[in-house]
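Right, one structure below, let's go through it.
Here the complex is missing a single protein chain, while all its other protein chains stay put.
A and B label the chains in the order they appear, each numbered from 1.
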Amino acid sequence: MKISKSIYKLIIPILVIHISTISFAGVNELNDYYKTIRCLVCEGQSIQESDTEFAINLKEQIQKKYSSGISIEEIDQELIKIYGEEISFNPPKNHILLWGMPLIVLIIIFIFIRNKIRFFRRV
Amino acid sequence: MLTILFYTNLLKKVIPSSTSSLKLIYFINLIPFCLLVYAFSISDFTLLNVVENSYVDDPIFYKVTSAWGSHEGSILLWVFLINSFGVFFLYKNQTVEIHKNILFISTLFIVYVIVSSNPFTYVEANKNVLGLGLNPILQHFLFVIHPPTLFLGYIGLIIPFVISAHMLVSKNFSEKLFKEMLIWSKISWFFLTGGIVLGSYWAYSELGWGGWWFWDPVENISLIPWLLNTALIHSLQVSIKSNQLKLWSLNLGLYCFIASVFGTFLVRSNLIVSVHSFATDPLRGLFLIIIIAYLLAMTVRLNIKSISNFNEDSFNLLSRESFLLLNNIFFICSALVVFIGTVYPLFSEMILKTSVSVGAPYYNFAFNLLLAPLILFMAFAPQINWGKHEKKDEQIPFIIIFSLLVCLVSYYFSNNFYFALSVFITVPLFLKSILVLKNNFNKNISFYSQWLAHLSIGFFIIAAVYTEQFDYEENLLFEKGSTNEIKLQNNKTAIIKNIKDEKFQNYQRILVDLLISDGQKEKELSPSKNIYQPSGQVTNEVSTTNNLLSQYYATISTIESNKVGINLVYKPLINLLWLSAIMLVFSILLSVVKKR
Partner (left out) sequence: MKRHLLLPIVGLIVLIVSVIFYFNQSTYKNNSRDEVSSLIFETPDFYNNKLINENTLGEFYIINFFASWCKPCLAEHPLLMEMKKKGVKIIGINFRDDEENFKEWINEHGNPFEYILRDDGSIAYEMGLIGVPETFFILNKMTQKKIQGPLFYEDIEKYL
């Protein structure tokens, strides 16, 4: 079963990559951050894309805070405190039903089909 | 009068038996939409729908388009398309049971049209009425073909739906029907992909937001049937080639259509906010809910019926079947993730009493998790044999090591993790396709179709990640008299030439001529703002200029008497993205054409 071994070899790097994906930040931090802030007066736009007064002001304020040394995480928390969770396209992680869903769905489907593959079938 | 027409054909529906009567009913159902298009083309202002959505001075092209710009019109288009699909399907298959199902679903929608959204509401004729006009954002060539294409994709799924319903009820699992199902789901996939790409390109070139995918609810909703349909195409291969996963694909076939109807429901009922919103009317939502509930109930009933035989089939871990099943799992999971992400804000508002927005960060997280392994497998899975894989593939470790090397090199140069990751998952695919192509040059057309589709997915991912990670944006502010040249980050200069003010048939345009030069070569850009009559709505017209595969993308942000603000975005590799998308759309055509 050499091939199955090589598949495991395949899976391990993927897992490693997945774990590291979560903690990585982009190059253009501020611009990327703007993309996660919803423009509340627009329909589904982020403030990065919008030219409304609301978005422009928010961008200016964030820029100001950022250059005075406040970290993105702190700015984000403050924004959520002021405008509510709705402001962020990135819902807080305590929405477990939302964030855990990919995993839960994978597990359920796996249980559902495991009998189809002889490898997992124990008679 | 037209309502009577509807009722008569409703009555006729009770007694369909022969092919010719089926054909007759289909054609009768086609009539209302044709009438609506005609009414729009002659600007018949005795119809309320025409008054609301069309304008006398619009060009004839847009007059016709307005027919499906409104909610009523688009539902009628839906009915029209169901029936045209029925007609085409009649040439291939004359099973009356299947056609009865199609007609039944079309009747549901006809009733929906009559009850809650009748486009043929009369108003007093009035000579002064000029019409309120089509939303100017929608006045674009792409918009003319985008909704019908997407609708064709949605409704194309009705054929797999009725076929699988028929097979599950009659327990007649003939290979011929499976093959037909595959062809129709491929056709629908072609239109669906085409529609999504067109819509995305429309958003990119028309909305002027500078992006091509926004995870907007409507986009998501078109993505769900697409993901399910992709899964269906893959699992049907297993059903046909190795006689397994039959119930799996049949049940999947049912859900594809449900997903597309559900998508329409979510958009039409205005439960979720989106760019595509139509006017709200609770009755509409309610009625669509009834249709969906009905279809869903039927589906679940069929599911329960078939579940006892569900685990009949089995195969080895290392076989084509198991990899296709794996592919199915990932696709269905992504569809579910998109679904949950779209519905979660609604759920949260109703049950948790807080409003949240689910956007790109969530989907990026989930799709990274689900699609990265899928794409890696995509490189190797098509070479695995049906049944049981015996041959050892010695290339795999080398390919992985090589792609890891390329990945590290690209990380070293670009210093961007996401790009390196995307390189890592796509390089095996490119390498493998070169190796495979060298070995088996004379395979059949369906092999090429599959290979082309997979390859374009690879290109697409590289391009998408690259544009998202390496684009940069600049806000240029030109003030009258003082500045008409601004130096850009990449050592080029933006020069403003002149500002034009032009009048057209139904709009006024303010156009800015802009030059980007690096000393020798010059690129022209001319973004504009259009002010439409009669609504006075202002739209931003994007101007782009190509630089091989990359693009400059300019919009006017502010325009006042003494200053002009230009938003300039440099989008690297964006053209590769569109190119690969087009490749993807047409790759499926290869395999359909061969079968014909």
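Here is the rule we use: a residue touches a chain if its C-beta (ideal position, glycine included) is under 8 Å from a C-beta of that chain, and two chains touch if they have at least 3 such contacts.
As the structure is a computational prediction, the values presented were derived from the model and not from experiment.
Per the touch definition above, the residue from A:E29, A:E43 or A:E60 contacting the chain not shown is A:E60. Against the chain not displayed here, chain A makes contact via residues 40-41, 52-54, 57-58, 60-61, 64, 81-85, 94-97, 100, 104, 107-108, 111-112, 115, 122-123.
Here is the rule we go by: only the chains that are shown with their structure count from here on.
The distance from the centre of chain A to the centre of chain B, with each centre set as the mean of the Cα atoms, comes to 23 Å.
Partner chain A is touched in their complex by these residues of chain B: 209-211, 214, 216-217, 245, 273-275, 277, 311, 313-318, 322, 325, 329, 332-333, 336-337, 340-341, 344, 348, 354-362, 365-366, 368-370, 372-373, 376, 389, 392-393, 396-397, 400, 404, 415-418, 421, 424, 469, 472-473, 557-558, 567.
Within the complex formed with chain B, the chain A residues making contact are 2-4, 6, 9-11, 13-14, 17-18, 20-22, 24, 26-28, 31, 35-36, 38, 43-46, 49-51, 84-92, 95, 97-99, 101-102, 105-106, 109-110, 113, 115-121.
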